[in-house]
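Only a single protein chain was left out; the remaining protein chains are all shown in position.
Labels for the chains are A, B and C, by order of writing; each one numbers its residues from 1.
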Amino acid sequence: MDLQALYQEIILDHYKSPHHAGLREPYEAEVHHVNPTCGDEVTLRVHVEDGVIGDISYDAEGCSISQASTSVLADLLIGIPIDQAHGIHQKFVELMQGRGQVEPDEEILEDGIAFAGVAKFPARIKCALLGWMAWKDATVRAVTDLEAKI
Amino acid sequence: MDLQALYQEIILDHYKSPHHAGLREPYEAEVHHVNPTCGDEVTLRVHVEDGVIGDISYDAEGCSISQASTSVLADLLIGIPIDQAHGIHQKFVELMQGRGQVEPDEEILEDGIAFAGVAKFPARIKCALLGWMAWKDATVRAVTDLEAKI
Amino acid sequence: MTTTETVAAFAPVTGFDVERIRADFPILSRRLDGDRPLVYLDSANTSQKPRQVIDAMTAHYEQINSNVGRAVHQLGDASTQAYEAARVKIAAFINAPDPSEVIFTKNASEALNLVANTLSWARGDYEVGAGDEVVITEMEHHSNIVPWQLLTERKGATLRWFGLTDEGRLDLSQIDSVITDRTKVVSVVWVSNMLGTVTPLETIIRRSHEVGALVVVDASQAVPQLPVDVTALGADLVAFTGHKMVGPTGIGVLWGRSEVLDALPPFLGGGSMIETVKMEASTWAPLPAKFEAGTPPIVEAIGLAAAVDYLSAIGMDRVAQHEHAITAYALSRMNEIDALTILGPAEAVDRGGAISFELEGVHPHDVSQILDSLGIAVRAGHHCAKPAHKRFGVQSSTRASFYLYTTSGEVDALIDGLDQTKRFFKVA
Partner (left out) sequence: MTTTETVAAFAPVTGFDVERIRADFPILSRRLDGDRPLVYLDSANTSQKPRQVIDAMTAHYEQINSNVGRAVHQLGDASTQAYEAARVKIAAFINAPDPSEVIFTKNASEALNLVANTLSWARGDYEVGAGDEVVITEMEHHSNIVPWQLLTERKGATLRWFGLTDEGRLDLSQIDSVITDRTKVVSVVWVSNMLGTVTPLETIIRRSHEVGALVVVDASQAVPQLPVDVTALGADLVAFTGHKMVGPTGIGVLWGRSEVLDALPPFLGGGSMIETVKMEASTWAPLPAKFEAGTPPIVEAIGLAAAVDYLSAIGMDRVAQHEHAITAYALSRMNEIDALTILGPAEAVDRGGAISFELEGVHPHDVSQILDSLGIAVRAGHHCAKPAHKRFGVQSSTRASFYLYTTSGEVDALIDGLDQTKRFFKVA
């Protein structure tokens, strides 16, 4: 039971002071995701501008892992072109579902590599992915809506 | 597995040539009973006259045990005062539910004592009781109907 | 009884070692009354269980037991993983495209009721309402009749059915006027538990989909005996039951195309099937949880996974071949018996292994009683298929049924036992 691997200092830091927290305007899509197992929730907004993730704002209630991973998500994806953001999302999901066998790429995931240890705790993977799944859902909706308007 | 105890000669005789079989007039009540386990069925009529079981007629489809016991039932109860008939019914039910521990009274049950062995075969008790349960149901209805008319 | 030359010989399946298989089933070595060996010919009713299945459940209770999907602790984790791994295994066994399409129920009956009830509660495309028709067959098990009677009656819809030919096959001659534009659902048995008949599913599925009807397949007798590929089959929903496939009691499976399952409303309400609950209203979890309210049959699912492992290690193609060989042998020997009439196909063509029969002058209860005194377990009654019995003008029948552990010697014992039965009741 490698608690240190799970609760990296970086994770605890993000948990104590989450980045980009709070709900902000403008946004094109807002979603509400729930982890049915434990009831953790996140409301997350995405603002898309010129093919770039202009903002990610959120109101989250949850454990250290889910809070920190949403904070890292916002750090990583704000200001990034949508395609590239999906690529980063993909890498993070792969890391989480890799049963601890996937070597994370710090170039791409930055603070996100701190979650490598979470992959060894199957019950916590859903926590780490809560914000990321919400982001993907919101971004797809935002883009679809924008396209519909064109 | 005492097959001889189950299939007494008397039972096989009644099975081959059931007494009082067929549906007859007059009657005050007709019932249809089913053994849900195997689908065996009996349609049974009771005619009550001056407090006496005037007739029991029936159309039965079933195994040797259920056929024979209905035949014995008719033999025993036709022409008998209702109260006394209920007493005989009671004795037969007790014999069947006695797990082979009850000593049957030949004075009362006559050919019915051949069913003593059936009590040791739990799955066949329902067969032996099919016609008897139908008779009781029909008789209660017949009497209730007659009383209602008074 | 001695085997004479005119008797068809049993043709064993190469590489299929029945004795070795039998050694895995503790019950098969037990003795019955009068120190007789057990000749278990009632597998269509329920199958026996190999040590591997029993042990898997015991091990879980002794080492891992914990509730699933709810706890973060080590036991909860291990239990959840074992339960979900069972789902993955069962999905693979029937070649389901996605494990989340595998719903655990308590038996096949619940699985069929799940479908009928959710179709009655659905709104929109899938709703079965007034004027709609549901089509079944005359050879269904009660569990694939009553749910549709209840549904059609509650919703003012109409229940229709295919009849049977004298040989006990589905009469599909009028298929285009039975399955029509009014048909919303067609629910048919794959292999009849009474007649042994195998349904020509391809024809039925093609016609049903032509008119836009959902196809539900009761595979309770098929999945235990045949290699099943639900993706190739093309049906929309498939139900089966654990206890007939060397698995435990208390577990059944509903497989459904996710498109259909996603569109249906929930079945039972409660823990685990929710996304969120407020006093005012609730929302539902995604598949498969949406259809699994409350604590599921956890250890039973794990037992069923062990059953699937057991069958897969032997190979379902071989299980099917053995069943076919035993059935062919039994049919040929039973056809020799005077006064014996087989209900259903008399030859082992498009036929499962359940053989229901009549012995003239002896009621099925009495046949099975005499056989039982010889240690031979067969089933007597209507086998939960009263309409099919009625079709053949009988109330009940005796049924012998086989499985991977059945030997030709057991069939011989049956033939012998039937001979004794005839003598006992002085028939012919």
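As a working rule, a contact is a pair of C-beta atoms (placed from the backbone, for glycine too) under 8 Å apart; a residue touches a chain by one contact, two chains touch by 3 or more.
Predicted model only: the values in this text are computed from it and were never measured.
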item: Displayed chains contacting the withheld chain; value: A, B, C
item: From C:298, C:316, C:334 or C:404, residue that would touch the chain that is not displayed; value: C:298
item: Candidate in contact with the missing chain, chosen from C:196, C:224 or C:250; value: C:250
item: Selected from A:48, A:65 or A:138 as touching the chain missing from the view; value: A:65
item: Candidate in contact with the missing chain, chosen from B:10, B:34 or B:52; value: B:34
item: Contact partner of the left-out chain, one of C:332, C:356, C:369 or C:421; value: C:369
item: Touch list for chain B against the chain that is not drawn; value: 1, 34, 36-37, 39, 121-124
item: Chain A residues that touch the omitted chain in the full complex; value: 1, 3, 6-7, 12, 37-41, 61-65, 67, 121, 124, 127
item: Sites on chain C contacted by the missing partner chain, in the whole complex; value: 26-27, 30, 32-33, 38, 40, 42, 45-46, 48-49, 53-54, 57-58, 61-67, 70-76, 106-110, 112-113, 116-117, 121, 138, 141-147, 149-150, 154, 159, 161, 241, 243, 248-252, 266, 268-274, 276-279, 281-282, 293-300, 365, 368-369, 371-372, 375-381, 383-384, 386-387, 390
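Here, only the chains that are shown with their structure count from here on.
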item: For chain A paired with chain C, centre-to-centre distance based on mean C-alpha positions, whole Å; value: 45
item: Overlap residues in chain B, where contacts from two or more other chains coincide; value: none
